[in-house]
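On to chain A.
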Amino acid sequence: MEKKAALYICTGCGIGDALDIDSLKELATDDLGVPICKDHPFLCGAEGVDLIKKDIQDEGVNTIIIAGCSGRVNYDVFNFGPDKIVERINLREQVAWCQPPKEEDTQMLAEDYLRMGCSKANDTEPLEPYIAEEEYSKDILIVGGGVAGMTAALEIAKAGRKAILVEKEDKLGGFLGKMKKLITMPYKDLSDTGAEDLIKEVNENDNIKVYTSATVAKISGSPGLFTAEISADGNSVQERVGSVIQATGWTPYDASKLNLGYGKIKDVITNVEMEEMAAKGKITRPSDGKEVKNVLFVQCAGSRDPEHLPYCSSYCCLASLKQAAYVKEQNPEAVNYIVYKDMRTVGQAEDFYRKAQEDGDVFIRGSIVNINENGGKLSVETDDELLGERVNIEEIDLVVLAVGMVPTSQPDQIPRIQAPEGTEGADEEGMIEVMPDSGFFAKSALNLEYRQGPELPTLKYGFPDSHFICFPYETRRTGIYTAGCVRRPMEVVKAKEDAAGAAMKAIQCCEASSQGVALHPRAGDISYPEFNMQRCTQCKRCTEECPFGAINEDEKGNPLPNPTRCRRCGVCMGACPERIISFKNYSVGMIGNMIKAIEVPEEDEEKPRVIAFVCENDAYPAIDMAAIKRMQWSPYVRFIPVRCLGSINLVWVADAMSKGIDGLLFLGCRHGDDYQCHFIKGSELAETRLGKVSETLDRLALEAERVKFLEIGITDYNRIPTIINEFMETIDELGPNPYKGW
Partner candidate 1 sequence: MKYFLYWGCSLEASGVNYLRSLKPVCEALGMEFEEIPDWNCCGASVSYAGANDLAIKVLNARNLALAEKKANYDIIAPCSSCYIQMIKVNHEIQENESLRERVNSILAEDGLAYNGSIRVRHIQDVLFNDIGTEQIKRHVTKPLNGLKVAGYVGCQSVRPYGEYDSVHNPVVQDKLLEALDAKPVPFPKKIQCCGSGIFLPEMDLCLGLVRDILDDAVSHGAEIISTVCPMCAMNLEMYQDRINEKYGTDFDIPIVYLTQLMAVAFGMDLKRDAALHHNVIPPENILKAAIGN
Partner candidate 2 sequence: METNTSYDPSFAREVFENVDSGEEIKMCMQCGMCAASCPLREHMDYPPRQIFSMIRAGKRDMVLNANSIMMCTSCYTCQVRCPRGIPVIDVMHGLAHYAISKGILTRKDTAVFGREFWQQIYKTGRIDEKDLSRRYFFADGIITGIKKSLQMARMGIIMLLHGRMKILPEKKIKGIKSLRSMLDKAMQTGKGGSEV
């Protein structure tokens, strides 16, 4: 395509008052060679947009450079179709609003941004979506036929799609099918589980194909193009699907690991056993089959205990209150004792707690010391925290241990590695538990044919990794979503909501994949990474570092990209030492040219230059936000947005330093346990990579302090001026980069 560029400078929103627009236009036409250059006082208004449209029509403009507001706003207004290149230069937030107007440094900042933007526009190629040759499937595979799986299947069917439901047992229902009653939310009365109706509805729905006594033997391919091999009743069936929902649920924590008499005293049972017994009819003592009168519930049996399950499962308090109601229903004279750490009636269940109090259930806050059996009855010794005494509760017929939820994905064994000497928490042999941060360890459910392992990578406690607050249902495998208790502990009402959410995601995935556009978080992005294979050295960095397991490998170690698994983060681009991975609108060379476009003043001008590479997802909006609040900072910093800090390539450091740039800032998301990186590993990888930057700097005989990595959350906007100004002080102390003017 023959490119024809035009630059439009908006003078509204204070930009015109802060800058000398005419000299900017001069720069563009005379020095940068942009053929068309116009300004407008209100570019995002109908008149301004028409001005651009007219040039597209009359002048054949196809590369539109807009110097005005931040690219984070008005992207819909300045969208001229997929075949037009649009480059945005942020003169409003990052120049006019954060710098004093009409100053030389402010003008120089704007000029640099103009140079950088025009350079990028010049290098950008028009985008074409990736469309595979094979046919796309829009059916959705659901693994697990409990309440979450069944609800997801129905939601998908209701949306007019086809669902394929795989259940390992011979009957649908999961735990729901084994329960007696449910708590209605907000609480009124206990209600029926509705399991039978739900199972019937699923079985009768033409859009749902059910496999029982079945497992998934293999899933290959990528979103929109998956092939699942299902072994059902000994037969192997193939299904083509567009996306997958894992709703494999939970298992109760193993009560025999607790020192609470389970397995030794017959009348000590788990809440799951209690529920199943109640569902079958009478609640009786396992030891002698007699009806129970006094029941004691032990809350947090193993939960919120670092030795067992360190987290709260959020359902067990409610389950015990419910089971106490069963006991009262069976015998109004019965006394229920509930020994708790904290009563947590999540959701809209406080009224249910009140009802239990009204019923006269006895709540004891404290911990169990001992459970003893004598003369057929149990007695429970408890440290009663509120009484401040050790009490003995006698004449107990049945003790129910409220155990928590373990996700079915939890690895059987947590991987252990040799730790560096002196590491805290290492055992005698110096081994330490590590996060099973890949798909190799989780229990079998999906059997993915992925380079990075057959299952969803799990995090702490064995739940599949996803940012459960910001990005519910997402996992580290594109197009594979989790719902229900495998994702996090929850009760039935929430599992249903969860299922609906995951179903919507799965449907979106089928659509987006077939259209060749990216999914969350760069939803709608048409660009995708392309590999220039001639120069590949089979180093496997891309296949290992891709946070989403998008790249498979052939036997020789050549990367086999799967574009519909790709989230377009650019981590592979940053990883590749040969720089052979690039996007049509984002590449190592492109950013390199932007760096080169910056004008570095001579040393004696005493105008240092710093480049800040900022993550587009959190740090960049934080800077915009600081500017919206009219905070100010040094005019010597140039911001370059990157898709993810994980996409930075170390060659940029060399590019910048050898040009005389005085310092580099890398602003990315928080990483670690509570990471905020939209691409999970990006900022962590960036920091690791930058750890090796000292080699580059050494080679150039420069100080390591010139390069700094910082974690920035979107809420840290008020720290932006301090961060920048402190870094400028460091640069001042170090003095100018000696490579200036080379």
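Convention: a contact is a pair of C-beta atoms (placed from the backbone, for glycine too) under 8 Å apart; a residue touches a chain by one contact, two chains touch by 3 or more; residues count from 1.
Selection rule: all candidates are chains of the complex that A comes from, given by their letters.
Note that this is a predicted model, so its numbers are computed, not measured.
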Selected partner (touches chain A in the complex), from 1 or 2: 2
Contact footprint of candidate 2 on chain A as seen in their complex: 335, 337, 343, 353-354, 357-358, 360, 362-365, 383-384, 386-394
